[in-house]
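Got a structure for you, written out below as structure tokens; questions coming shortly.
Yeah, one chain of the complex is gone here, protein chain that is, but the others are all in their spots.
Moving on, here comes subunit A:
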Amino acid sequence: MNESILNSVLLLVSLGAVTALVLFVVSKKFYVYEDPLIAEVEDILPGANCAGCGSPGCKSFAEKLVATEDISDLFCPVGGNEVMKLVAETLGKEVAEKDPTVAVVRCQGSCDVRPKTTEYQGPKSCAISAMIYSGETDCQYGCLGDGDCVTACKFDAMYMDETTGLPIVITDKCTSCGMCVEACPRDIIEMRPKNKRDLKVYVGCLNEEKGGIAKKACSVACIGCSKCVDACPKEAITMVNNLAYIDPEYCTLCRKCVPVCPTHSIIETNFPPPKVKKVVEKKVEADSSGEVKSVNLVKDA
């Protein structure tokens, strides 16, 4: 009895020793030198493997950063300037600072403003339905609503709004990796600068049709009237193919274009509510629930 225990212990110990020896020899003989910097840089990177930088994953991006002399063109959109600064310090190279960006959805064609004219029963995928036809509505530029962008987002920063049928970007979670931009077959999603308070002014439409046709398909479509172009003091708005585009590089967020748009297709986000010159406040008597409602009668001067 004792002998069999002893035998098996000896056998296993000797097996372990031999294997350890083989592993030791092999690891010495076939040792591949890897720049320790790569591991160091990889540790700094966010490790999301989102491919937003253009490399397939963080490790290969780290290799690229170490191997390339001039890394001013390379940028990790998820980590942003902080991470890139750390990387630059580690590598002793220079990086260019980039303004942080965030994804915006340039379509406001919800179910109530953009009536459905056909019904699609195929697979729920924007890429497939875009290949087959122009979508359930009469707008062949707008959101198809099958959520390819939401599927592509690896940071849970997008979801489909069930009432409007449009995707919504949670700006706090958006890392601007650009996967949604790539996934959208209609190029609806754009990366726009995210300033400190995340203020944005952009045209929420991509319809290149002439005014009448665009308006018929969707009541909040850009009709190419050029009123915003005239209103802009900085010449930041261009009108190409009946469609206005606000160039974020020149836009000073003055918002003069927003009220002049007859179809309300220019979107402003995160601005404080507009100051109104005359506000007449009057108290209404308590209603049945006992709650006092205050009604603001707004008159624009």
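FYI, a contact is a pair of C-beta atoms (placed from the backbone, for glycine too) under 8 Å apart; a residue touches a chain by one contact, two chains touch by 3 or more; residues count from 1.
Quick note on the criterion: contacts and distances are computed from a predicted model.
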In UniProt, the chain not displayed here, chosen among "aminomethyltransferase", "Osmoprotectant uptake system permease protein YehY", "Ion-translocating oxidoreductase complex subunit C" or "YdbS-like PH domain-containing protein", goes by "Ion-translocating oxidoreductase complex subunit C"
Full-complex touch with the removed chain, picking from A:48, A:86 or A:128, is A:128
Missing-chain contact among A:14, A:118 or A:270 belongs to A:118
Of A:60, A:140 or A:195, the residue touching the omitted chain is A:140
Hidden partner sits against subunit A at residues 117-118, 121-123, 125, 127-128, 131-134, 140
